[in-house]
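The other protein chains are all here in position, but one chain of the complex has been omitted.
So that you can tell them apart, the chains are marked A and B in the order they are listed, and the count of residues begins at 1 in each.
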Amino acid sequence: MFIYIARRIVYVIPIVISVALVCFLLVHITPGDPLVAVLPADASQELAAQLRVAYGFDRPLPVQFGLWLWKALHGDLGNSIATGRPVLAEVLRAVGNTVTLAIAAATIGFSFGLFFGLVAGYFRDTWIDKVATSIAIAGVSVPHYWLGMVLVIIFSVQLNWLPAVGAGPGGSGQWGWDWEHLKYLVLPAITTSVIPMGIVTRTVRALTGDILSQDFVEALRAKGLRETGVFRHVIKNAAPTALAVMGLQLGYMLGGSILIETVFSWPGSGLLLNSAIFQRDLPLLQGTILVLALFFVFLNLVVDIAQAAIDPRIKRS
Amino acid sequence: MTTMTDTALQSAPATPARGYWATVGRRLRRDKVAMGCALILLLIFVSALVAPWLGLADPYQGSMIRRLKPIGTPNYLLGTDELGRDMLARLVYGGRLSLLIGILPVILAFGIGTSLGLVAGYVGGKLNTAIMRTVDVFYAFPSVLLAIAISGALGAGITNSIVSLTVVFVPQITRVAESVTTGVRNMDFVEAARASGADAFTIMRVHMLGNVLGPIFVYATGLISVSMILAAGLSFLGLGTKPPEPEWGLMLNTLRTAIYVNPWVAALPGAMIFAVSICFNLLSDGMRSAMDIRN
């Protein structure tokens, strides 16, 4: 087990370096001189030349990458052009809000997904199954940013129950765990939860169906085990795969929050990314993507290890 | 020779012989949900294609005096948008760009990913390692993030949006193609074909392609649903189509300000994306179960 963990960690190192390389190159596929992004519009030729040297844009690309990576390893992702503040601090502040949203959405999406999936798999091909699979397929097919708009139309515009945008009274101020703040979380969290809900439902339904059709379940019933006992076996066998899928979904929610955060003006990493793109704030763009991708890689690593820990079949030397 | 005249051995199965794809087609035609979805998609496709001949209003022609009319207004069946343009016309014309930017990336990725996956799976060895490790790097990014990162770096525009979505889907299709190919490659009938002295190209053409294309195709059909949502999403963010083009994602964006005035008109373009996306998903599911023939 220890060796498996060590091997997985070693395997992650080249991935992390490649991810950093992709983030670095992103700025360089940008049309035009990367200097344009950091240069004031009215800059003189001398200033341009000075900045070119200062940012290292005059050096060969591999050297630039090495320097950038070296600084990134020390937590220096440069400064935002728009605000002048360090990118890392900006990103981490925003990621906090995204994590809040993702956890709330995961709680909703995973509980409904697990419930629908187990029920649909257990009562396969009955009307219960049909209802649950219909909800699931709608969940994975719906354009979630549109669903967000529809929820705003119903609950904010028509019923006026919940706020439409923001993350707390009086703009994006301090977050607190009271109803005054929580009511801002309700609609974005529900909107974010539909895709993971659909995917978890479909996965768990398929797993449950497969497990129930295996011979050992027949044997369990034959020896007189009650259905609740059978169900326990189903959960035990479905857990590793279900866990892996949920881990991956949590990662997607963290990394793919830009559309929903834009709809609800939720001040997370997605909204930050949005403003970085439209203000051509390339260091911020690069830094946000790097942090989110590393988050995702790390989460996958944790999921793999957790899966190996609970699944006896993966226990390789 | 006595056993060979055994009548039991001569007896043929009762059903007439039918090719694999003929059987799949017959099973698919019996699937009411899949056929319904195919019909809806066909309707949306054809109407987008022949939009100029449908007698619709000009989708670009606005008017200040008839802005944001509600659904059901005479002459404006589905109302008008924030610039007074006819919604029905814009939704039908919008299908052209929306379907193009949603489906083309998957078609491109299907071609590229299938080739890469076939080569990686059949040749194996170092080439496989090189291709699949590169694919792994792209798997380290959530797909939405990757699409937006590339689109954001390249800048807004239809071409950039198609390129970025293609880059997102190529690794996914490559991975599926590689695993399907590896599975088929290790089957005894491929060994038997090698044992008959056939070269790699002939084996790929006669024995591999027919067995791997089906599953990859079904997977790609399922991706169209994701691609439609993402492509419209990029436009929604302002990274895809530019105004005044009718395109569902962009329409959803420009109508956002209208939700307090005429909410249901604002929601219409999203309903179109939803309809296309769910139909492709259900069609893909139908094809998957139609192809899952056990003897």
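Criterion: contacts are C-beta pairs under 8 Å (C-beta built on N, C-alpha and C of every residue); 3 or more make two chains touch, one makes a residue touch a chain.
Everything that follows uses one rule, which is that contacts and distances are computed from a predicted model.
**Student:** Which choice in "Potassium-transporting ATPase KdpC subunit", "4Fe-4S dicluster domain-containing protein", "Glutathione import ATP-binding protein GsiA" or "Response regulator" gives the name that UniProt lists for the one chain left out?
**Tutor:** "Glutathione import ATP-binding protein GsiA"
**Student:** May I ask which residue of B:39, B:54, B:127 or B:187 touches the chain that does not appear here?
**Tutor:** B:187
**Student:** Using the touch definition from the top, which of B:69, B:96 or B:207 touches the missing chain?
**Tutor:** B:207
**Student:** Extract the touching residues of chain B with respect to the undisplayed chain.
**Tutor:** Where chain B meets the chain not shown: residues 1-6, 9-13, 15, 17-20, 187-189, 191-198, 202, 206-207, 210-211, 293, 295.
Criterion: only the chains that are shown with their structure count from here on.
**Student:** Please work out the Cα centroid separation of chain A and chain B, and write it as a whole number of Å.
**Tutor:** Chain centroid spacing, chain A to chain B, equals 23 Å.
**Student:** Sort out for me which residues of chain B touch chain A in the complex.
**Tutor:** 133, 136-138, 140-145, 148-150, 152-155, 225, 228-229, 232-233, 236-239, 252, 256, 259-260, 263-264, 266-267, 269-271, 273-274, 277-278, 280-282, 285
**Student:** Going by the contact rule at the top, pick out the chain A residues touching chain B in the complex.
**Tutor:** Within the complex, chain A contacts chain B at residues 14-15, 18-19, 22-23, 26-27, 29-31, 137-138, 140-147, 149-150, 152-153, 157-158, 251-252, 254-256, 258-259, 262-263, 273-274, 276-278, 285, 289, 292-293, 296-297, 300.
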